[in-house]
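Take a look at subunit A:
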Amino acid sequence: MLKISNLNTFYGHIHALKGISMEIKKGEVVSLIGSNGAGKSSTLGSIAGLVRTQSGNVTFMDKDITNMSPHNIVKLGISLSPEGREVFPALTVQENLRLGAYTKKDKVKMSESFTRVYDLFPRLKERIKQTAGTLSGGEQQMLAIGRALMSEPQLLMLDEPSLGLAPNLVLMIFELIESINKQGTTILLIEQNANMALSVSHRAYVLETGNISMTGNAKELANDPRVKKAYLGIG
Partner candidate 1 sequence: MKRKLSIILTLAMVMGTFAGCAGKTSGTSSQSGGKASGTIKIAVAGPMTGDNAEYGKGFVNAANMMVEQWNAKDGVLGKKIEVVPYDDKNSGEEAASIAQKIVSDKDIIGVIGHFASGVSMAAAPTYQENKVIEISPSASHPDYSGMGTYIFRNNTVINVEAAAGLDMAINDLGKKNIGIISIKTDWGTSTSAIVKKLVTEKASTGVKVVAHEEVMEGSDDYSPAITKLNAAGADVVICVGMYNLVAPVSKQYKQVNPNIAVVGFSNAYSQQLLDLGGKAVEGLRFPVIFFSGSENPKVKTYVDEYKKRFGSTPSALTSQAYDSVGILLEAIKTAGTTDRAKVRDAVAAIKYDGVTGNTVFNEKRDVQKSFVKVTVKDGKFVEIK
Partner candidate 2 sequence: MSGILTRNCVATVIIQQLFNGLALGMAYALIAVGYSLVFGILRLINFSHGAVYAFSAHIALLFVGLNFGIIPAIILSIVLTGILGVLIDKTALEPLRMNNSIPMASLITTIGMSNIIQNLLMIFFNTERKSFPAFFDFGMIKFGSVQVNSTQVVMFVVSLILLVFLTLIINKTKLGLAMRATEQNSKAASLMGINTNFVISATFFLGGASAAIAGVLISGYYQIVYPGMGFMVGLKAFAAAVLGGIGVLYGSVVGGLVVGVSESYAATFMGSSYRDSVAFIILILVLIIRPTGLFGKKDIKKV
């Protein structure tokens, strides 16, 4: 479904992605793990059109989307829930979600999306009129994921969804990821919490200073001593 080949990205003079290639198939949960600054967010940014790439290309469902502008990429069915949640603090929960469905013209479909998201996150339903800035961290994360789901994406990209959440919430978020995936959405996940990420993923890529250092089946990677040592501190 999504194919990245030989992608190079620079931030100023920093070579953030050094020719990475990867692929995601329909229905998969793929995670991207690696330490801070390894290039995980740059990868998502390059796919979503936020970061301009210098060379290489990104294709989505056989369509070249390299360096397309973000709003057009959203229309094609890719949605990103960015790191740090980035909800619109002065807007209400309802308005935030409404913005998630900005590209949808159909009123009926939109209300379906609302129902789906409120079903997934009953907490948000209780806070419809509250401004997003007043929500707790966990609620904001739910809102960010819910917002990304509003456009009914084919590919959902989540950047550190468990960041700063209490353990029980983290568990809940990962359960959600699984259930969203079961509903048919393909997911690309960035997580620092490698254990958790690998537990819900089918496959994973390990990024290290702009290069993919390992890739493979999630279970195998979780048991790989190198991964354990580098990212779990065990062994």
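As a selection rule, all candidates are chains of the complex that A comes from, given by their letters.
The definition used in the following text is that a contact is a pair of C-beta atoms (placed from the backbone, for glycine too) under 8 Å apart; a residue touches a chain by one contact, two chains touch by 3 or more; residues count from 1.
Treat the numbers as computed from the prediction; the structure is a model and nothing was measured.
J.: Between 1 or 2, which touches subunit A here in the complex?
T.: Per the touch definition, subunit A is in contact with 2.
J.: In the complex formed with candidate 2, which residues of subunit A make contact?
T.: 48-50, 69-71, 74-75, 79-80, 82, 86-91, 95, 98-100, 102-103, 147-148, 151
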